[in-house]
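Beneath this line is the structure, given in C-alpha cells, with notes to follow.
A single protein chain has been omitted from the complex, and every remaining protein chain is retained in its original position.
Moving on to subunit A:
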Amino acid sequence: MAILLIAEHDNASLSDQTAKALSAALQIGPDVDVLVAGKGAKAAADAAAKLKGVRKVLLAEADELAERLAEPFAALIVSLAGNYDTIVAPATSSGKNVAPRVAALLDVAQVSEIIEVVSPDTFKRPIYAGNAIQTVQSTEPKKVITVRTASFQAAPEGGSATVENVSAAANPGVSSFVENKLSESDRPELTSAKIIISGGRALGSAEKFQEVILPLADKLGAAVGASRAAVDAGYAPNDWQVGQTGKVVAPDLYIACGISGAIQHLAGMKDSKVIVAINKDEEAPIFQVADYGIVGDLFTILPELEKAL
C-alpha cells in the first residue's frame, strides 16, 4: 500500500505545499516516498528527506525535468508507478499539469483537489466552486489524487529519510522550455501566508493598487491577493488571483478590499480563519462570509488602518 508523493519545488528549495500534501498522503497510508524531479535539485531532495513520515526520497535529475515539463515528467512518474498503489500530487499548477497525464497513461480516473481523506480509497472534494462537497470512492487499481493544500496542515520536520537517485525516463521530445517570467517579491507566498490582503476592481488602476494595498501588506507582513476583475484589468499579476480558478487560500486573516464576493472568489478564500471585508456597499455578498465588516470607502479606510497598526 505504498504511496508516491510528487514534490513541489523550484530545485533550490522545497515548497511547503509538499509538506501539506504529505499530511494528506500519510492519512491514506504510512509508506510514503517522495519524488523530487528536477535539475540540480539535491537541496530540495534533502529538505524532503527531513519531513517527518517520509520513508524515502527519490531524486530524478535531467535537463528536461528542470522546469518539470509535463511530457517527460509524466513519463518518469509512470516508470516508477509499478511500486505504488497511490500517486499523490499537491494541486499546484505543476501538479495539476502532470497528474491527469499520469492517470490517463495508467488508464485510471483521477480524483482532483481532495479536501479530506475519509478512508484510503474515499475522499471529499468540492464541486461547483465549492457550493457542494462530493464524497467519491475510487476502486481503481492505482489511485491518482491531487490535494488542495489549503485544507491540510504542513507535516513537521523531524525525519531523516535516505535520498536515492533514480533515472529519468526517455524524453518524449515533443515539448521544450522557453522562459519563465516569475513575479519577484520579498512578501510571503499566497499559499503559505498567515495574512493576506486582497484588492478588487474598486482599486481602479495598477497605480492605486500599489499605492493603497502594498504598504499595508508590508506593514502586516502579508501576501497580496486579487480578484479576477483586478487581474483581468491589469491592476495585479495573474498569480495573485484568488478563487475557483485561481489560488485557494486559508490564512489566519484575509482582508478583502473592494471585492464584491462573487461565488468564484469565495471559493478561494472562505476557509480563512478570520475574514475582514471593506466595501462601500453594505449589501455586498462578501459581508455574508466576513467576521468583521466595515462599510465605507477603502481609499480612506486603508490609509487609516495602516496608521493604526
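Basically, a residue touches a chain if its C-beta (ideal position, glycine included) is under 8 Å from a C-beta of that chain, and two chains touch if they have at least 3 such contacts; residues count from 1.
Throughout what follows, contacts and distances are computed from a predicted model.
Asker: Given the choices "Nitrite reductase small subunit", "Penicillin acylase family protein", "TolB protein" or "Electron transfer flavoprotein subunit beta", state the protein name listed in UniProt for the chain not shown.
Answerer: Going by UniProt, the chain not displayed is called "Electron transfer flavoprotein subunit beta".
Asker: For the chain left off this view, which of A:74, A:242 or A:259 is in contact with it?
Answerer: Checking the options A:74, A:242 or A:259, the one contacting the hidden chain is A:74.
Asker: Looking at A:2, A:43, A:105 or A:154, which makes contact with the chain not pictured?
Answerer: A:105
Asker: Which residue from A:63, A:281 or A:304 sits in contact with the chain not drawn here?
Answerer: Looking across A:63, A:281 or A:304, the contact with the absent chain belongs to A:304.
Asker: Tell me, which residues in subunit A touch the chain that this view leaves out?
Answerer: Residues 10, 67, 69-71, 74, 92-94, 96-105, 107-113, 122, 126-140, 172-183, 191, 195, 220, 228, 231-232, 237-239, 244-245, 247, 252-253, 263-264, 270, 273-276, 282, 287-295, 301, 304-305, 308-309 of subunit A touch the chain absent from view.
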